[in-house]
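What you see is part of a larger complex, with each chain still in position.
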Amino acid sequence: MNESWVTVVGNAATRPDFWETAVGVAVARFRLAVTVRRWDRGRDAWADAYTSFYTVWTWRSLAANVAGSVSLGEPLVVHGTLRVREREWDRDRDRERDRPLQGDGGGAAAAAPGVDSGGGANQPRRWVTAEIDALAVGHDLTRGTSAFRRISQAKPLLNALTGATSP
Amino acid sequence: MNESWVTVVGNAATRPDFWETAVGVAVARFRLAVTVRRWDRGRDAWADAYTSFYTVWTWRSLAANVAGSVSLGEPLVVHGTLRVREREWDRDRDRERDRPLQGDGGGAAAAAPGVDSGGGANQPRRWVTAEIDALAVGHDLTRGTSAFRRISQAKPLLNALTGATSP
């Protein structure tokens, strides 16, 4: 209840990081850069206004297909629920890969270089990240074409994909 | 101002219809079926609840790439502005392909079989359609993989694609 749904259109700022949790659930995570463009009346042209960065989380079959389809820099449309998360490095650093699933209200940001707070070496460092639990992800056809291949949900696709991405 | 932004996740219910306006702007239009699923506690499984249909409009490079990438039945995520439109057959029938661009506030629904109001033969027939002017469209990676190919905006892609789809 009170989920904040958002749709963002941007570019993959990292390659997807893919793994399985201890209970075998596929997870893929990447950073997305969203650059807003505004009409510059003086120059009579579009100009970049600013860029927002998000950590996008995907799960299960979406995670496997994101890991198998998304490359660095590709344009994406991402639809999901938004969370603004305050984190501390010392507390969260080692629990990164054991992040509980959505239903537990857990969440862990990417290492997020550039978002680090620059705190002193002996202080717990805190920062805020904007995270999206994605319900749907697709290549943005505004920028190019895509060839889609349906994957049956009955097949053990995760094993196949994991094998493909980790030789 | 007061645009109603919406994101829908569904399946292409028709193949995209592609053409160029008199002034050379590419347009692609298709119907999208969005089936909401709800958790059935009695059966302990997801069940289809209902299906909504939308007419999706795309323009320029997005139109060309949609025409070149989307097949009937494929799963899509569509992000754009929503319009609920009341139309009359007699008035609008012949102006279909000359629909003015978004900036003019114009809009024309597909013939929309099944949405026709079933009026008498001598009466003007009226119906309502829900239309989305899409800003972004992508294959939904929840259901499969996609291979993306960027198309440079500098190339005359529309001519190439038009040629490909109308031999």
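Each chain carries a letter (A and B) given by its place in the written order, and its residues are counted from 1.
Operating definition for what follows: a contact is a pair of C-beta atoms (placed from the backbone, for glycine too) under 8 Å apart; a residue touches a chain by one contact, two chains touch by 3 or more.
None of these values were measured; they are calculated from a predicted model.
S.K.: Out of the whole homomeric complex, 2 chains are present here; how many copies are there altogether?
M.R.: 4
One rule holds for everything that comes next: only the chains that are shown with their structure count from here on.
S.K.: Mind checking the centre-to-centre distance between chain A and chain B? Centres are C-alpha means, answer in whole Å.
M.R.: Distance between chain centres, rounded to whole Å: 27 Å.
S.K.: Which of the residues in chain B come into contact with chain A in the complex?
M.R.: By the definition above, chain B touches chain A via 5, 7, 9, 58, 61-62, 65-66, 68-71, 74-77, 79, 135-151.
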